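The other protein chains are all here in position, but one chain of the complex has been omitted.
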Amino acid sequence: MAKPLEEVMRHPVHTVVTPEKRFWLLDYLSTVDHKKIGQMYVLVGVFYLIVGGLQALLMRVQLFSPDNHFVSYQLFNQLFTMHGTNMIFFAAMPLIFGLMNLIVPLQIGARDVAFPFMNAVSLWFTFVGALLVNISWFFGDAPSAGWFAYAPIGLNQFSPGHGMDFFIIGLQIAGFGSLMGAINFIATILNMRAPGMTLLRMPLFTWTSLVASGLILFAFPPLTVGLFLYMFDRLFGSHFFDAAMGGNPVLWAHLFWIFGHPEVYIVVLPAFGMISEVVATFSRKRLFGYTSMVFATVLIGFIGFMVWIHHMFTVGFGAMANSIFAIATMLIGIPTGIKVFNWLFTMWGGQIRFKTPMMFALGFLPTFVLGGITGVMLSAAPADYQYHDSYFVVAHFHYVLIGGVLFGFFAGLYYWFPKVTGRLMHEGLGHLNFWFMFIGFHLTFFPMHLAGLYGMPRRVPTYNAGVGLEIWNQLSTIGAFVMAVSIVLFAVNVAYAFIRGKKAGNDPWDARTLEWTIPSPVPEYNFAQRPLVRGLDPLWMAKEEGKATVPPAEPLGPIHMPSNSYLPLVMAVGLFIAGLAVIYHRLFFTVLGLEILALAMLYHSLNDDEGYHVLPEEQPLAKGEGA
Amino acid sequence: MESQQTLVNATDRMQLGIETSTLEGRNKVLGFWVFLGGECALFASLFAIYLTLHGQTLHGPTAKELFNLPLIGLATLFLLTSSLTGVLGINAMHRGNRRSLLRWLGVTVLLGLAFLAVQVIEFITYAHEGFGFSTSPFSCAFYALVGFHGGHVAFGVMWISTLMLQLKKEGITARKAPKVFIASLYWHFVDVVWVFIFTVVYLMGIMGV
Partner (left out) sequence: MSNMSTETQDRVQHEPSHGSVRVHVISFAIMIVLTVVAFVLVGAGIAPAMVVPVILALAVIQVVLQLYDFMHLKERGHSFPTLFITSGALFGLIFIVVMVLWP
C-alpha cells in the first residue's frame, strides 16, 4: 500500500483557527454539536408534552360530567387526534432522540455522532414537521380522524378541510428526520465506540438506543409509503384507500400499524435502558443478567415486527391471522418479563438509595407490569372483541406509555440533568414531583379500566347519565389535574436548579458508566482523551481498583471538530415551505421550497467542511490533568 | 486514536479500500448500508400495495393488455449494464485511476438517462391508451411503485453527476471516495429493485398473474 493511498489520504491542511464565538441563539440555530442538539430535542419534546397534556385536560373536563357541552363534539375529535399525535410523534420521539443525543456518545466514549451535520438536519425536520401539524389550528381546522387517521374517515369525503393534509405532510417531514436520526445512531454506536468497548460492554441505554434505532429504520419506511399514498388520495385524486373506487382502506391500517406497533417499542425500549442505568446505579450493583437483558432487547425488537395485526383483530381477517399474531404478541411478554425480573434482582441485596431517579424507576416497575398484564389480556383475540375500542384499551396503553415511557423518561431526565446542565435538582421537590405524578397517574387511568369494562367506548365526546360511568370519569379528571401539578413541580424544579442548584461535579450519583468520568456540563469535545474500556461499567471498575477515573487510551492532542452550519435549518425551512405549498396546491412555492432544499444539499455536498481543531492548551481539563 | 480504533476493530474492518480508509468513510459506508436496509422496507411496502391492488383495474386496461415486453427488456438491459459500469468505476477508483473512474461513471449516467427515457416513452404511451395515474387502483399502485423507482433512478443520475464534477475538480481523495462508493451502492440497489419490478410487475403482469 505504498503510494496511492498516501497520495489520496493527503487532506487539505486543516484550519486550526477556532471559530469566533456566536451569540448563543445563533449558535444553537447553527449547531452540529450533539449535546446542544439533544437539548433542543428535549425542549421540543417537553413543549409538546405540555401541549398534548393541555389537550388531555380539556378532554377530561369535557368528560367530567355526563351530557357535557364544555367543548363541541368536533373540537373533541380534534383534541384526541392532536393529543395522540403530539404525544407520540412530537413528545415521545423528540424526548428519545434528545436523550440519545445527550448521552449515547458519552456512554460509548465518542467525541461526536457519526454524522453531525445530518444530526442537525434530523432535529430541524422534526421541528418543522411538528410545527406544520400543530399550526393546522390556525389555518381553519385541526385534523380530527384520530392519530391513526383511518381511511375513509381521513379521506376528502369525510375530512374535507385541510387539517388532514397538515397532519400527513407534517408527519412525513418529521418521519424523515427520525429516519435520519436512526441511521445516525446505528452508525455511531457500531463504528465509534471507545477502544475496548465491545458490543457486550455497552451500557444498556446504548443497547436499547441501538435496537430502537433499528426499529425506526424498518418501521418508518412503511409509514412513509402510507403517508405518500394518503397524500396522493387526498391531493391528487388517486384511489389507494377509497373502497368506493376499488381501493382498500385496510391497506392503510396495515401500513400504519406495521409502523405503529414497533413505534411502541421504539419509545419504550430506550425508557427500559434508562431504567436499567438508574436501577444499577442507585442499587450500587452491576445490572443483574446483563447479557439476558441485551438478548431480551434484541428479541423484543425482532418480534415487535410480527404483532401489528393485534391492532386489527376485529377487522375480520379470520382465525388464522388472529391466532398467529395473538401468539406472537403473547411471546413478547417473555423477554419483557425477563427484564422485569432482572431489574428486581438487581435491587435484591443492593444498597438502594431513594433518589428521585430511583423513585421514578420504582414507580415504573409495578405500573408497567400492570400495563403488560392488560396487554396480554388484550392479545387474546376472542377477548379482544370485547375490549376493543373501549376505555379498557385506553387504560392499557396509557399504563404502557406513561407508566413505561414517561416514568422512564423522568427517571432519565432527573438522572442525567446534572450531567447536561452541571446543576443538581432539588431532591425534596423531585420526590414531590414523583408522588404527584404516581398518584395522579393511577387516579387517572386505573378507573379507565373499569369504565371500559362497564362499556364506555373510546373517543366519545360524552356519555349518558345514570349508566354508572360518572364516578370513574370524575376520578380520572381529578387525577389528570394532579398529574398536571406534577409537571408544574418539574418546571419549578428545573428553574430552581438553574437559579440555586448545587454544582454537580463529574459524578454526583456515584455512577458506573463513562459519561460520569467527564465534567458537567460536558465540554464541546466530550473527552480530552478517549478512555480505554476494559469491561462493563468502566468507571465502577476503576473505582473498585481505587483509581479516580478510567485510564485514557490516547495521549493529549488536537481534537478535530465539525463547523457550525445554518444549512440544516435552511433545508428544513425549504421543506416547510414546500409542505405548506403542496397543501394549498401552490406549484410555484412547492418548487421553490424543494429548490431551497436541493440547493442547500448541493452546496453542502460541494463544500466539504474542514472543521477546526481544539488544541490541548485550549482544553482546560487536559491542562488540569497535566498539572 | 485512529490506530487504536483500527486495532480494536481489526476483526471487523472492511477490506482495505480508499472509501474505508478514514473513520468518516467507514461511517458513511455503514450508514448507507443501514439506509438501504430501510429502503428494503420501503419498497416492500410499495410491492405489497401493488400486489393487493393490481387486480382492481375497474374499466381501465389490464396489465396483460398494456405491457410491452421488448420495451421492458430494453430498459432492463440499460439498467443492468449500468450496474456493471458502476462497479467497474469503483474498480478504477480502487486503482486510483481517476480518468477511468470518470469514464465509467459517465457511461453509468448515460445508461441511467437511457433507462429514464424508455420509462418516459412507456408512461406516455400508457397515458394515450387511457391508463392515467388515477384511472384505477391498479394504475395508482403501478405508477406509485414504478414511479418511485424511476424517481430513485433520476436522483441517482443527478447524484452521480455532481460527484463527477467534484472528482474532476479535486480528484480521488479520502473525502470523495466514500461518497462515490455509496453512490455506487445506491445505484446497484436501484438495480436490485428493478429486478423485482420487471419480474413481479411486468413479467407476471403479462402472464396475467
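Chains here go by letter, A and B, matching the order in which they are written, and residues are numbered from 1 within each.
In this section, a contact is a pair of C-beta atoms (placed from the backbone, for glycine too) under 8 Å apart; a residue touches a chain by one contact, two chains touch by 3 or more.
As the structure is a computational prediction, the values presented were derived from the model and not from experiment.
Please pick, from A:M192, A:I258 or A:L413, the residue that touches the omitted chain in the full complex.
A:I258
Pick from B:V34, B:L66, B:L105 or B:L163: which residue touches the chain that isn't shown?
Touching the chain that is not displayed is residue B:V34.
Touching the absent chain in the whole complex: find that residue among A:L190, A:A361, A:A497 or A:V614.
That would be A:L190, which touches the missing chain.
To test your reading of the contact rule: which positions on chain A touch the chain that is missing from view?
Per the touch rule, chain A residues meeting the hidden chain are 1-5, 186, 190, 214, 217-218, 222, 248, 250-251, 254, 258, 305-306, 309, 317-318, 321.
Extract the touching residues of chain B with respect to the undisplayed chain.
Where chain B meets the chain not shown: residues 12-17, 20, 29-30, 33-34, 36-41, 43-45, 47-49, 51-52, 69, 73, 76-77, 80-81, 83-84, 86-88, 91, 94-100, 185, 188-189, 191-192, 195-196, 198-200, 203-204, 206-209.
Here is the rule we go by: only the chains that are shown with their structure count from here on.
Quick one: report the Å distance separating chain A from chain B, using the average Cα coordinate of each chain.
Centres of chain A and chain B (C-alpha means) sit 32 Å apart.
In their shared complex, at which residues does chain A touch chain B?
1, 4-5, 7-11, 114-115, 179, 182-184, 186-188, 190-193, 195-196, 217-222, 224-226, 228-229, 232, 236-240, 245-248, 251, 254-255, 258, 530, 553-554, 557, 602, 605-606, 608
Flag every residue of chain B that touches chain A in the complex, lowest number first.
For chain B paired with chain A, touching residues are 1, 4-5, 7-8, 16, 18, 21-23, 26-27, 30-31, 34-35, 37-39, 41-42, 44-46, 48-49, 52-53, 56, 58, 95-96, 133-134, 136-137, 140-141, 144, 162, 165-166, 171-175, 177, 179.
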